[in-house]
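Note that one protein chain of the assembly has been removed; the remaining protein chains are unaltered in position.
Here the chain labels run A, B and C in written order, and each chain numbers its own residues starting at 1.
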Amino acid sequence: MYWTGLSPDEARQYLANKDKSKRDKRVSLKEAVQKFVKDGDNIGIAGFVNGRQPIAIVHEIIRQGRKDLTLSYQSAGLAIEYLAGAMVLDESKNSIKRMELAYWAHEAFGISPLLRYLSERNKVELEDWSNYNMSARFKAGSMGLPFIPCRGPMGSDMLKCNRAVMIDCPFTGRPIMLLPASHPNVALVHVQEADIYGNCRIQGPLFTCPEIAMASAHIIVTCDRLIEHDDMTRFPNRISIPFFSVDAVIEVPFGAYPGNSHGVYYFDEKHIPEFRGACEKFRKGNAEPLKEYYDNYIFGVENTAEFINKIPASQILQVQKSESGIRLDAAYTVLG
Amino acid sequence: MYWTGLSPDEARQYLANKDKSKRDKRVSLKEAVQKFVKDGDNIGIAGFVNGRQPIAIVHEIIRQGRKDLTLSYQSAGLAIEYLAGAMVLDESKNSIKRMELAYWAHEAFGISPLLRYLSERNKVELEDWSNYNMSARFKAGSMGLPFIPCRGPMGSDMLKCNRAVMIDCPFTGRPIMLLPASHPNVALVHVQEADIYGNCRIQGPLFTCPEIAMASAHIIVTCDRLIEHDDMTRFPNRISIPFFSVDAVIEVPFGAYPGNSHGVYYFDEKHIPEFRGACEKFRKGNAEPLKEYYDNYIFGVENTAEFINKIPASQILQVQKSESGIRLDAAYTVLG
Amino acid sequence: MAKYSEDFTAQEMIVVAGSRTLEDNKVVFAGTGLPMVAITLAQLTHGPGIVPVFEAGAVGPELSRGLPLSVGGSRTTYKANYLLGLNSAFELTQRGYADIGFIGGAEIDPYGNLNSTMMGSFPEGYQKPKTRLPGSGGASDMACSCERTIIIMVHEPRRFNEKIDYITSPGYLDGSPNARWRAGMAGQGPHRVITTKAIMGFDDETKRMKLLATLPGETVNSVQEATGFELIIPNDVYEFEPPTVEEIRLIREVIDPLGYFVRKKIKE
Partner (left out) sequence: MAKYSEDFTAQEMIVVAGSRTLEDNKVVFAGTGLPMVAITLAQLTHGPGIVPVFEAGAVGPELSRGLPLSVGGSRTTYKANYLLGLNSAFELTQRGYADIGFIGGAEIDPYGNLNSTMMGSFPEGYQKPKTRLPGSGGASDMACSCERTIIIMVHEPRRFNEKIDYITSPGYLDGSPNARWRAGMAGQGPHRVITTKAIMGFDDETKRMKLLATLPGETVNSVQEATGFELIIPNDVYEFEPPTVEEIRLIREVIDPLGYFVRKKIKE
C-alpha cells in the first residue's frame, strides 16, 4: 500500500507536534502560499464543483508556480480547471502529476475541456473514486482513522484501479469496502466567515470542507469576511472548523468567484462560460483565448481584488443580487 | 456474532420500508410509549450523564411497565437510575435485562447506587465499552455501516467481554479495533426544540443524540418547546435530526428535569441528591424512601406537568435562572 | 385548450416521464441535470410531498427559488430540513433513507450498469482513454445505496451496449441471482430507465432490460433499433401518455426558462 500526502501515522505525528495555540493567523495570501504549498504536495481542494472553491488561493498558486501536484477532491470544477489551464499553457511553471477524484466538470456549465485534454493524452495520473468515497476518505483522515468502511461502489470498475480493499465484514460476513484515509499536505478552503484565529463558520452546504481541512497537515483558509472572535464564539454550534486546525487566514472578498459562495454571491453565469469557453477552444487547438484569459485575469493582476476589478461592475452586482442562499444567523461585526 | 436490537441488514430493510413522509407526528407521550416501546426492546438512551436525558419518556415507561429491556448508551445517570429504581421496587413490572454502556453515575452528584446494587447481585447483564466506543457504534448505525474502526481502548480488558474485534489494518499493517454498529429498536431523545414533523434543533453539546436517533428503528422525541416549522427551516444548518427519522414528537416542558437542558434549565442541585439519596438508602437496605419517591413523583402523577407541579416553584425558577447555556440563535414562534 | 402539448422536445419528454415516475412523499436523491428538473416538475404537479436530497448536503428543500445549477448550489437549500455535507447525505442513503436515486450516465448495458467515467479499453487504457467523461460524482453511490434507482439516458445505439467500457454505477452487475446482495450493496438496484424514446424496466428473473412503454412518436421497433442490445419485449408494452400543455409550460416558463438543462443537447 502506498500513501499520497501523509500516511495515517505520519499525519498523527505531525499534528501531535503542531503548535495549537490560539494566535492571530492573518498573513497575506502570497505568504501563505509561499509557506504552505510546496512542489510535489498532495493538495486537498475544498468546495464542491463550483461552490466555494478556493479560487483566490489557486490563482495565487498559479502566479507563484507549483509543480508535480497531486490534487485530491470529490467533485470540482473551476479550481482544477484553472490549475490545468496553467499547466497546459506552461508545464515548466505549473503542473499536476496526479488526481484522486470523483468528478471534474461544471454541471450546468458543461464538461471539463481540460480533463479531456489532459487525460486523453495521459498527461495526468488518475485515481477514480466516488463522491462518497473521497468524502469518506477525508472523513477517515479527519477522524484519525487509517480507513473507513463504505457500501459502495461495489462491483464498479473503480475498484480495479484504486486503493480500496474489499473484505468480508467480521460481524455480518457480507462483503464491504474499506477506503484508505486521505491526508493531504495542505488543504485549500474558502468559507464565508472566519475569525483571526482561524475559526470558520460555513453557511449553506458544508460539502466536505471540515473533513478536508481537518485531515490535512496544513490549512489555508480564505474568507469573504473576517469577523470578531466574539461574534464567532457566540454560536459555537455553527463553527465548522476550529481554530487549532488552521495555519493561515486571509480575508479575500470574492475568494470563490466566479463560483458560488452561499449567502454572499451566486455563480457568475457570464464569466464561467467565458473561462470554460477558452478552455474548450484550447482543447480544439486554439491556445490564444486561454493565454489571453490568463494574461488578463491571473498573471496580469496581483490579487483577487484586481481580478474582480476587471469584471464589469454589473456582473459583480448581479452575482450578489441573485444569490438566494441563507444569510447569517445573526448580526456580526466586520473587522476593519 | 450476535446482535442486540436490529442487525445492520435488518435495520436497513426496516428503514427502507418505512414511511418517510412529512406529516404531523404529534401524539401524547402515553400513546408514543404504548406504540413504540415493547418488552424486550433494545432502547437507545440519548443525552449524556444528566444532560438532556429523556426523563419524561422514562417516567412514562415506568408507569406503563416494560420488561427485559436492553439499555444502550454512552454515559447516563438519571434515566437509567429511574428505570433501575422501578426494577428494584417491582421486578415483575419493570426490568432491565442487559446494558451496553460506558458509564453510569452522576459525576458531581456521586456514583450510581443502583448500578452497584444490580451488578453486584448479577441482576443485569453488562457489556462494557468506552464513551467513544458507544458513540461510534451508534454512529456506524446511523451511517448504515455494519462496523466502524476505532483506536481504543486497545489493551483494555473491555475487549475480553464485548463484541469488538481486533484486526490488522489492511493499509498500515497496524492493529486496529472494529466496533459493531448499534441499532436500537427505539431511541428516546429529548431536545430543546422540535417542529410538528419531527425536525429537531439541539442547543449546546449534541452529545450522541443525532447518531442514536438515526441508528434506531423508531424515535420518540420530547422537546421543551414545539416551534413553527418555518422557524426551524430558516436555519437548516442547525437541524440536528431531520423529520423523516422521527416517529413521535411530544412537547414536554422540563422533559429532561431534574437534569440540564442546555439553554433552558440547569441541573436541580436539590432534587437530584433527593432522588439519588433515596437510591443510596435502598442499596443500604432501606427501601422505603425510594418507594415513597416513586409513589409521589412517578406513580402518583399522570405526566411531567404534574411531576413538576410537585417541585417547589423556587426550585423550578432557580434551574431556569441559573442556566448559563447558549440561548437560541434566533427568534421563534412557540406553537399555541 | 388541448390537454396534451403538440410541441415538445425529446429532452422535455424525458423530464415529463421522469417526473411522472416519481411517487409522492418519497425521499428522492437527485443527481445533477435532468433529474433536478424532473423532481421540480413532480413537486409542482402530483408530488408536492417529494423530499429531495442533494449530495452536497441539502435535504428536503423547497425548489422554488429557481433551477439549481449545481446539486451544491444555493437554490438547493431554501427551507431545507437538514443541511450538512456530502458525508451526511450519503450516510443517510446507506442507512436506507433514500427511497429513490435519480441518476444519468453516458452508456448503459442490459443489466442497468452505467458508465460515466471513460470510453476506451479498460483497464489497459485507463490512463489514456479515448474519451474521458467527468467521472462518477455521486452517481455510483446512489446506484449502490438508494433503495431503488431511476436512470435517465439519451437513447442512442452507441449508448446502449451489451458490454460497456467501464462500470461506474452498478446496476444488476452480471444479472446472476442476488448479484447485488452478494457484492455487498444495500439498495435493490435499477427500477426504471427513462430515455428520449422509451420507459424500460428489468425482468425479475434475468435482470435484463425490458421495454415497458414507448414515448410519443416511437414504436417498439424504433426503440429496439436505437438499442445496441436485445430488449425484452413483453406483450403489454403501452404508449406513454404525452406531455400535457401544463407540464411543458412549467418546464419552459417556471423551471428552466434559460434552458440550462432542458433545451441543450443532453451531455454527461
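By our rule, a residue touches a chain if its C-beta (ideal position, glycine included) is under 8 Å from a C-beta of that chain, and two chains touch if they have at least 3 such contacts.
These numbers were taken from a predicted model, which means no experiment stands behind them.
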Shown chains that the omitted chain touches within the full complex: A, B
Contact with the hidden chain (one of B:Phe235, B:Phe267 or B:Tyr294): B:Phe267
Listed residues B:Glu10, B:Glu91, B:Glu125 or B:Asp230, member touching the removed chain: B:Glu125
Residue ranges of chain B at the interface with the undisplayed chain: 48-51, 74-75, 101-105, 107-112, 115-116, 119-122, 125-126, 128-133, 135-136, 139, 150-158, 160-161, 166, 174-177, 204-211, 260, 262-263, 266-267, 269, 323-326
Residues in chain A touching the chain absent from view: 11-16, 18-22, 141-145, 197, 199, 214, 230, 232-234, 236-237, 239, 242-245
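By our rule, only the chains that are shown with their structure count from here on.
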Most distant chain from chain C, judged by the mean position of its C-alpha atoms: B
Averaged-CA centre spacing for the pair chain B and chain A, given as whole angstrom: 39
Residues of chain A whose C-beta touches two or more other chains: 150-151, 174, 176, 204, 206, 326
Where chain C touches two or more other chains, by residue: 58, 77, 83-84, 94, 145, 186
